[in-house]
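Note that one protein chain of the assembly has been removed; the remaining protein chains are unaltered in position.
Per-chain residue numbering starts at 1, and chain names A, B and C are given in the order in which the chains are listed.
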Amino acid sequence: MTVATLVPLQSVTLALVAAAATLVVLTRDVQRQILVNGIYGILLVILFTVFAAPDVALSMLVVSTVGYPLVVLIAIARSRNK
Amino acid sequence: MSVLPYLVAGWICVIGLYGIVTSRDLIHLALCLTVTQSSTYVLLLAVGYVQGGGPPIFKGVELGTTAVDPVVQSLTLTDIVVSVTVLALILALALDVHSEIETMDPDRIVELQG
Amino acid sequence: MSWMLPLPVVLPLLAAAVNAALDHVTPRWAHDSVTVAGLASSFVFSILIMVDSMSGEPLHWFSGWTPRGGVAIGIGFAVDPLGAGMAVLASGLALAAVLYSLTYIETESRNYDILIGAFGGAMCGFALTGDLFNMFVWFELMGVAAYALAGFKVSELGNLQGGINMAVTNTVGAYFILIGVALLYARTGALNLAQIGRTLAGQHAGGVEIVALTLILVGFLVKAAIVPFHFWLADAHAVAPAPVCLLFSGVMVELGLFGAARVYWTIFDAPFGAHQIAIRNVLIVFGLVTAFVGAVMAFLQSHLKRLLAYSTISHAGMMLAGVGLLDSKSLGGVATLVLSHGLLKGGLFLACGVLLAQFKQIDELRLFGKGRALPVLGVLFGLGAVGLIGLPYVGSYVGHAGIDEGATLAHLTWVSPLLMLAAGISSAAILRAGARVFLGWGPSHDWLLSQQPPEDPPERDARVPLMVAITGVVIVLGLVVSIVPGLSQRAEYGAERFRDRAGYAERVLHGKPMKTKVLPYAIQPTTGESVVYGIGAGLVTLLFAAFGLWRNRLSDAWRTSAGRVAGPPLAVLKEVHSGVIGDYVMWITLGTALLGGVWALTLR
Partner (left out) sequence: MFLPSVALLAALLTWSLVAIPHFGHYRGPYGFVLNRVVLPERHMTNVVTATVFDYRGFDTMGEEFILFIAVTGVVLLLREQDRDESSDSEDEIGSDAVRVGGSLAVGVCLLVALWLIAFGFVTPGGGFQGGVALASSLVLVFLVASHKAWSGIASEEVLDPFEGVGAGGYVVVGLAALIGGMAFLTNLLGPGTPGTLYSGGSAPFVNWAAGTEVAAAFLILFMEFIEAYVVPLA
């Protein structure tokens, strides 16, 4: 139970993930939020990779690069243009 | 800080809840909900991590090599699917709201109260 | 007979998949028949499993992965009588809902069928499973089907509000459950309920167990609509189509309580066995507060389905109080109360569907006196309300009697009179509404009642006789629950088995048989107390119903002073039910913090 359990790469990624999650919540403009959310998604992918979970990372990758943005962007497009 | 990953997960959960409570836009709210959910991914994977362990895939590595827990990873996979479906359902409801009253403000869709 | 265990779950799911696969090819009768067949077979197999479970604990390890040396490596169904009973109720009510919908639902009937089929299968899975994460999976499947069904009529804002509020609150609850699961997994490295319980049994209970208990319970209590997690229910139940309300109120809410009870007795009973009093007191307080908030709010409604929704909240509170007594008498009572309430309340919702189809209205005041044209329905509606009171040997009586006995055994004699009062008030609200609608009693205006926008009626001419017939069957079944010979003994035996953590763990992890009992077929012998409480509840009901109808005949002075005392709290209570989702999530957070805080102080 020493400090050394967490390798530096993991600590840095964790810090970035925490910061990005905060940013996603605090970004009130949804168009910008989906961009920040994309960055958050990529950071999670990196985190899962350094947590030795490539399967989950792959899942998160397809979801955060295609799933979320496509659905949300279209929803935004609709609500803005009508 | 060997509890840092857990605390990060706790923080993500709390900040997501804050976003949900203060949200003025259903799309923003739905994304905050996915943020809250992402705390469970981080927590689950952190819980199953083994110091110095590799991925639980034994192709090209010897059986018995230290590897992290595969179970939390399979739970997280299910969890991710759930998050996509819930997001899609809430956005679909939100779009229906928008086509009714031209707004996505959750405070203004109150029809039933009291 | 363990091969049967997956069938109540997978057959309705298969029916849903078949309907999707044959989309755009088959006519309506074909997909209706597929769904009915799926749910009917699920119902039949559930009954067979329940019978089987009385004389042993059927086990089914999926993919054949039996435990090794006490470690479960796969997912298992482990069925006790109460779990099987919930599956019977769920599949039975889902079947009734589909039959009722044959003429009630026209738009998107195929997708509706798919959703109901999957909803039924998911509820059975939740009731039968012995794996914590598997519970979560079925909980979510129940959820996604329910959100879509709540928002079914997409051109009504109230529907969308109900759907969104339900989706967001229940999803937050589900994440709390998942965090609790992660905590338990970190602690025990197990997902099987029995194995988690066994691992925790030998260890000192600390923060992990307390927070895990709080989070998992909150997740299930959101579904069970316990104050302050209950707000979504009134919004969602008021707007969903009547047969969907039958499922929501009749079994989904109760499954939330079932989940809470299941995890308590398989997992947390071990580490907190020494602190039962602290857990008991907290659960009873939450239960009683819920029972009263629900009853009073029900009394203030004129929208019939919203009124019934609040009365469901009230009953959920009574059930939680019964579970909270933590003994077999009261848990057995709760089991029969769930059965009778599910049938009676479900039947009342179906009756509302008939009113909506016939008169295009769902508001008590707008329906004033119109119900005279449907005397049979009126009688059924009245019987439904009467059955919920707990009058001796009518409807929910044995349930209440069991809870009363449990309370007496625990020396908590103040619980039963309070439950009597709550049951009386909530039944009074239903009776008052029935008297206005079907008899035209009382004034046709009432400023006390909350006004809600009207609901669109079903689009085509629903076949009223068929709908009334199904309503009748459901209500009559609910009324006779108290006089079925041997039922309450079996419920109590089921409760004993449900609470037998060590026996359950031995059965699940090492395949040892459960000890069984020979049970008599007799009607529950009655205690004097329960009869008194039953009659008392009847009097309270009459009093409050009369007050609701003929308040204006009281003297002015009396009314002004009463208004001055009761007015402000009632206004606050109405205000709190704001319909805003942010507020609801705030209440969930507050309730979780409160529950966890109290237990953090008392459970160590």
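We adopt the following convention: a residue touches a chain if its C-beta (ideal position, glycine included) is under 8 Å from a C-beta of that chain, and two chains touch if they have at least 3 such contacts.
Because the structure is predicted, anything quoted here is derived from the model rather than measured.
For the chain that does not appear, the touching partners among the shown chains are A, B, C.
Of the listed positions C:Ser42, C:Asn134, C:Ser396 or C:Thr471, the one in contact with the omitted chain in the full complex is C:Asn134. When the omitted chain is restored, the residue from C:Ala78, C:Ala212, C:Ala495 or C:Ile581 that touches it is C:Ala212. Residues touching the missing chain, restricted to chain B, are 2-7, 9-11, 13-14, 17-18, 21, 46-52, 55-59, 63-64, 67-74, 77-78, 81-82, 84-86, 88-89, 91-93, 95-96, 99 (touch as defined at the top). Contact residues of chain C toward the unshown chain are 3, 6, 10, 13-14, 16-24, 60-65, 68, 71-75, 107-108, 111-112, 114-115, 118, 121-122, 125, 133-134, 137-138, 140-141, 144-145, 147-148, 151-152, 154-155, 163, 179, 183, 185-187, 189-191, 206-208, 210-212, 214, 586, 589-590, 592-594, 596-597, 600.
The set of chain A residues touching the chain not shown comprises 1, 5-6, 53-59, 61-63, 66-67, 70-71, 74-75, 77-78, 81.
Here is the rule we use: only the chains that are shown with their structure count from here on.
Rounded to whole angstrom, the centroid-to-centroid distance between chain A and chain C, based on C-alpha atoms, equals 37 Å. Rounded to whole angstrom units, the spacing between the C-alpha centres of chain A and chain B is 10.
Centre to centre, using the average C-alpha position, chain B and chain C are separated by 28 Å.
Counting partner chains per residue, chain B shows two or more touched chains at residues 39, 94.
Within the complex, the chain B residues that touch chain C are 13, 17, 20-23, 26, 29, 33, 36-37, 39-40, 43-44, 47-48, 71-72, 75, 78-79, 82, 85-86, 89-90, 93-94, 96-97, 100-101, 106-107, 109-114. The touching residues of chain C, counted against chain B in their complex, run 133, 137, 140, 143-144, 147-148, 151, 154-155, 157-158, 160-164, 167-168, 171-172, 174-175, 178-179, 181-182, 185-186, 191, 234-235, 238-239, 300, 303, 306, 450, 452-453, 574-575, 577-582, 585-586, 589. Contact residues of chain B toward chain A in the complex are 1-2, 4-5, 8, 11-12, 15-16, 18-19, 24-25, 27-28, 30-32, 34-35, 38-39, 41-42, 45-46, 49, 51, 53-57, 67-68, 73, 76-77, 80, 83-84, 87-88, 91, 94-95, 98-99, 102, 104.
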